[in-house]
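The chains shown are only part of the set, and none of them has been moved.
Per-chain residue numbering starts at 1, and chain names A and B are given in the order in which the chains are listed.
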Amino acid sequence: MKLLLTGFEPFLDFMINPSAEIAKELDGQQVGNYKIISRILPVDFSEAAHALSRFIDEVNPDAVISLGLAGGRNRITPERIAINCNDGVKDNRGFTPQDQKIAEDGPDGYFSKLPIRKFVQILQENGYPAEISNSAGTYLCNNVMYHLLHKMNMENKDCPAGFVHIPSSHELALTSPNLPSWSQRDLTEAVKLIVTCL
Amino acid sequence: MKLLLTGFEPFLDFMINPSAEIAKELDGQQVGNYKIISRILPVDFSEAAHALSRFIDEVNPDAVISLGLAGGRNRITPERIAINCNDGVKDNRGFTPQDQKIAEDGPDGYFSKLPIRKFVQILQENGYPAEISNSAGTYLCNNVMYHLLHKMNMENKDCPAGFVHIPSSHELALTSPNLPSWSQRDLTEAVKLIVTCL
């Protein structure tokens, strides 16, 4: 079976994005029941969802996990819900939405279609701190998660799909004194673990 | 017009609940266009929603604002969305739900029916730090907000209704070194301000 794994390009002042590093590292690997096929998404409200949609149509995956950086969080946080709202700081094209609907007629929220409780359990059992998050924010991460689940819903697909936030890597934290961080190696190992329980 | 204002009783290790103190202080006052009628909700998953429903039926309000304490937050945070999930630490009866639906056939989320952007603006303009929050958590605050919006939806009512989280009061922070806090006076003044822009 095929797993589409997405990461994001760098954004704001961050020089790299550890979610993209994980995606690149795991691209082409067989993990558990899945062959991983990785793609990188732009941090651009006008483009990210189109790119995701194209990747899904191109890869035709049996499962989708989108990864994003949550600078400031100290553990792996599978997201419980995406909400129908764009809001936040500037994206990479300088666009700053406020209180906008993502899909004019879409529902207010969509629960994740990933086994997020199992993700947390397998991570904790293997020594990686993890916790379910109840908000993916209203920036690109939530935008991509909402679009992903809305597309699945519109197309009546029922495969595992959702979003997982990761903490900063040590590399990013070197110049940001307030960021908790993990080694890139730990981040990648943690994502491999969650794929094995799909 | 009548505004139903609710606060919660104390919970966990907190000896008082500043949301209840605000409600008691403002009970019976005329603020802007509204006569405030206050009620206190129990921190009990099996009872809070019933109590809220009874209070609404009894008061027949033109607007509903539920208040709750967000220990750890440093500003007033009107909530954007309630989600269909009970999860968290023990309530006051010792019940600890995990990943439970609040309403079996309810939608995954309900957006607030309060003018939350206006709330933030009027607070900031008057010198009170405020920010929209994208998660009311999955504890009693979210539970009450979801029930409130679900009831409005089921009964086809369209009045302003939603939830606002407040930071800890100085009194609670005295014994909790990590809690940001405001004076109770500031908390009450801030809630009065948001009522004036309904």
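Note that in this section contacts are C-beta pairs under 8 Å (C-beta built on N, C-alpha and C of every residue); 3 or more make two chains touch, one makes a residue touch a chain.
No experiment lies behind these values; they were computed from the predicted model shown.
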**OP:** Start from the 2 shown copies and tell me what the total comes to for the whole assembly.
**Re:** 4
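By definition in this document, only the chains that are shown with their structure count from here on.
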**OP:** Measure off the straight-line distance from the CA centroid of chain A to the CA centroid of chain B, and report it in whole Å.
**Re:** 30
Original post:
Quick one: in the complex, what on chain B touches chain A?
Top reply: 80-81, 83-85, 87, 98-99, 107-111, 117, 132, 134-135, 137-138, 142
